[in-house]
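All protein chains but one are shown in place.
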Amino acid sequence: MPFKKTLPKTPLGFIAIILLGMYQVALAQPGQKPVYGDAIITGSIGDASNLIPMLSSDATSHEIAGLIYNGLVKYDKDLNLVGDLADSWTIENDGKTITFHLKHGVKWQDGQPFTSADVLFGYKTIIDPKTPTAYAGDFLEVEKAEAPDPYTFRVTYKEPFAPALSSWGDIVVLPRHLLQGKDITKSPLSRHPVGLGPYRLKLWKTQERIELVANNDYFDGRPYLNGYIMRIIPDPATMFMELKAGGLDWMSLSPIQYQRQTDTPFFKKNFKKYKYLSFSYTYLGYNLNHPFFKDKRVRQAISYAIDKEEIIRGVLLGLGVEATGPYKPDAWFYNPNVKRYPYDPRRAKKLLADSGWRDTDGDGILDKDGIPFSFTVLTNQGNPLRDKTAQIIQYRLGQIGIKMDIRQLEWTAFINDFIDKRRFEAVILGWTLGQDPDIYDIWHSSKTGPKQLNFIGYKNPEVDRLLVLGRRTFDREKRRQIYFKIQEILAEDQPYTFLYVPMALPIIHARFHGIKPAPAGISYNFIRWWVPKNEQKYMMP
Amino acid sequence: MEVLGRSGKKQGKKRPFSFFLSLLTNPLALSGSIIVIFLFVVAILAPVIAPYNPQAIDTYHILEPPSRLHWFGTDSLGRDCLSRLIYGSRISLLVGFVAVGIATAVGTVLGALAGFYGKWVDTIVMRFVDIMLCFPSIFLIMAVIAFLEPSIWNIMAVIGLTSWMGVARLVRAEFLSLRKRDFVLAARISGASNMRIVFNEILPNAVAPIIVSATLGVGGAILTESALSFLGIGVQPPTPSWGNMLTEGKDNLEIAWWLSVYPGLAILITVLGYNLLGEGLRDALDPRKKG
Partner (left out) sequence: MNMDFLIWTTKRALALIPTFIGITLISFFVMHLAPGEPMSLQADFNPKMTPEMRQRLRAQYGLDKPIYVQYAKWFKGLMQLDLGRSFSPDRRKVWDKIKERLPVTILINVLSMALIIIVSIPLGVRAAVRQNSLFDQVTTVLVFVAYAAPAFWVALLLMLYFGIELNWLPVSGLHTLMGYEQMDTWHKVLDWGRHLVLPVFVSAIGGLAGFSRYTRSSMLEVLRQDFITTARAKGLPERTVIYRHALRNALLPLITILGLSIPGLIGGSVIFESIFAIPGVGQLMWSSVMARDYPVLMGNLVIVSVLTLLGNLLADLGYAVVDPRIRTGLREEE
């Protein structure tokens, strides 16, 4: 406090000082000390499907489950790996063995103690072929896992495995006492989870809302906010109206909402907006087994024919950056010097002509051997950004003579019936990015089987070799060079046309204090958000 | 109204002239016709009068309000709304006419069968009508489209096949009353076959209410198509339809009022035009009103 304290000589002065002092204190942010109470209401477009983390792959399920379950490790605000349920760990044996020392006194939400047996059980479940999970990949590298005592968990890998440590998140910690010997796919835990995290599930009304209440016994300290409620509102425009009407506290804004609808005095007074590069990228993926897309020149041509700046300007209203490969531009392993594809329709046409595509019948559409260059791109319903991106691409491709149709599919059908069965020509999709550069599961040629993530069928022996090497190398600088090379090759091959990395645009009601944007985003310290007493809105028991 | 003479045919020659005359003096029909004709002109001359290519994307002018450059504003991809409205009229009219065409054809045939043959044919057809009337048509259309996939042809066919019931009842009523009339008996006595009777005697006299019904039906078909497109199961973007333009309107309700107002107005005026014309025709052709 820049207030010089000099004792005044007169009693009046003395009183003045006291009064001024009180005034200063009153002026200072009321309740600088966090208090308990209130709840936060967030909105989601889709409902959760399954609250057992390893069994679901949709973002909503993971968001909710993330508040109910914890892992052995987590990322702090600067994206460093720190312990969560694990107090500490040691790495030995050329990096092949990790020994986790688990926290004592952690309890499941039904009162049972958490022990290493739960981790062992989680591991066994996720690698069990009967468990329908998308996340087994990292755990299949494990040679041996043991729980020598209730607070020690030791895992040994077949080969040194760089992504190992970060894989032990909340995916693999399950309450053994409730699931052992039972079929996990039929477990009531999918709708009534029992975790050990900061929140417990209070209520899940399908397609309406999910209510979580604070877990008083949370080992890391009870969260300040009593409740977390997620409302399912399938329509973004309605969600925004609810935000304005006070029915929502927290939602992700669309670029239009961010740029054009939230700068009024009302918003400035009642809400705070944030923006940061989101941990994802959007791409146009080609089915590499399709006769059209087998030829690298065709893929490169399409990349030249698309104006990515235009997409960022038109779809993201500038709130995003171009993606040149499978990583965010601010990651330590991002290679800024790969081949780029600036908008160049003439070059695109030339490349296409070189591969045999010309408009021989004058109908405006390129053809080859009598077949017109016409294909359908699939994308998921309910995503206006992808929809607009598709339309812009359709327009630009139309200008160089390629006819592209757009088809939108409901998510589950899309994944199960089309992606998993490789029944598509091209797709517009996105990937969420983790903190580790390992992208083996998406790009290695061994991952092209049904239901696996290399669904476009990319097979490059050099990339394969580098992917394996990248997993085995621990030295950060060496790893960086390896992934640099991979990005160069991918940029040349264009198995995807990498489109953009959007920005995350959350908006939160101003009454919530404690939000501190950091490299990890803003939700990393969600359990330390709080609301001053006089601004609290919701009484929750 | 002229008294029907020995053969319905003779009246045919005199009727069109007086018919048009009565149309022009009827204010409803007149205003309706003006609107309808105007829309036809717009639809036909679309490529000439539209200022921009309706599919042209312009990311420098996203969601701009009406201005000198874009009289009706732009949509979320910078496309000119006026041009899209103009081209959208083609879709609306196409769907309106084909759907109503199908509905009228089906309804007329079924209604004629019911009214002409009577007895159990009548019962079956009417029962069919009752059954179809139990389905809220949008539900039925949605179910069919779910199986068939949305394409403009499927939509037209389905709308047509779920809106013939009114026409059928109408035609049936006409046939029931007309088949007992003198001139029909006269035709029968003179040995005309059923087919001839239907086509030469009865149908020409039943044509009037059918035309009225068809005209009024165009409005309904357009409303249905726009509702379907609005919900996302009708005409798919980027093809401009007034209905799917309103979807964008809804998504941008707060900041782009022009996307919500103009396409809706277009639908309103079009349907109003056809309804006025239909009502006007009904008044003009209604025997009771004269004299």
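Lettered A and B in written order, each chain numbered from 1.
Criterion: a residue touches a chain if its C-beta (ideal position, glycine included) is under 8 Å from a C-beta of that chain, and two chains touch if they have at least 3 such contacts.
Quantities reported herein were computed from a predicted structural model and do not represent experimental measurements.
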item	value
Touch criterion as defined above, residue of B:Y52, B:F72, B:F230 or B:W258 at the omitted chain	B:F230
Absent-chain contact - pick from A:D78, A:D110, A:D149 or A:E208	A:E208
Among A:K103, A:H177 or A:H290, the residue in touch with the chain that has been omitted	A:H290
Given A:K74, A:R176, A:R231 or A:K349, the one touching the chain that is not displayed	A:R231
On subunit B, residues whose C-beta touches the chain left out of the figure	127-128, 130-140, 142-149, 219, 223, 226-227, 230-233, 243, 246, 249-250, 253-254, 257, 260-261, 263-264, 267-272, 275-276, 279
Missing-partner contacts on subunit A, residue numbers	39, 41, 49-50, 206-209, 229, 231, 233-235, 238, 241-242, 244-245, 247, 287, 290, 376, 378, 381, 407, 410, 412-413, 416-418, 421, 423-425, 537-539
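The definition used in the following text is that only the chains that are shown with their structure count from here on.
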item	value
Subunit A and subunit B: spacing of chain centres that average the CA atoms, whole Å	50
In the complex with subunit B, residue positions of subunit A that touch it	236-237, 240, 256, 260-261, 310-311, 313-314, 317, 384, 388, 391-392, 394-395, 398, 406
Contact footprint of subunit A on subunit B as seen in their complex	55-57, 59-60, 62-63, 76-78, 236-238, 250-255
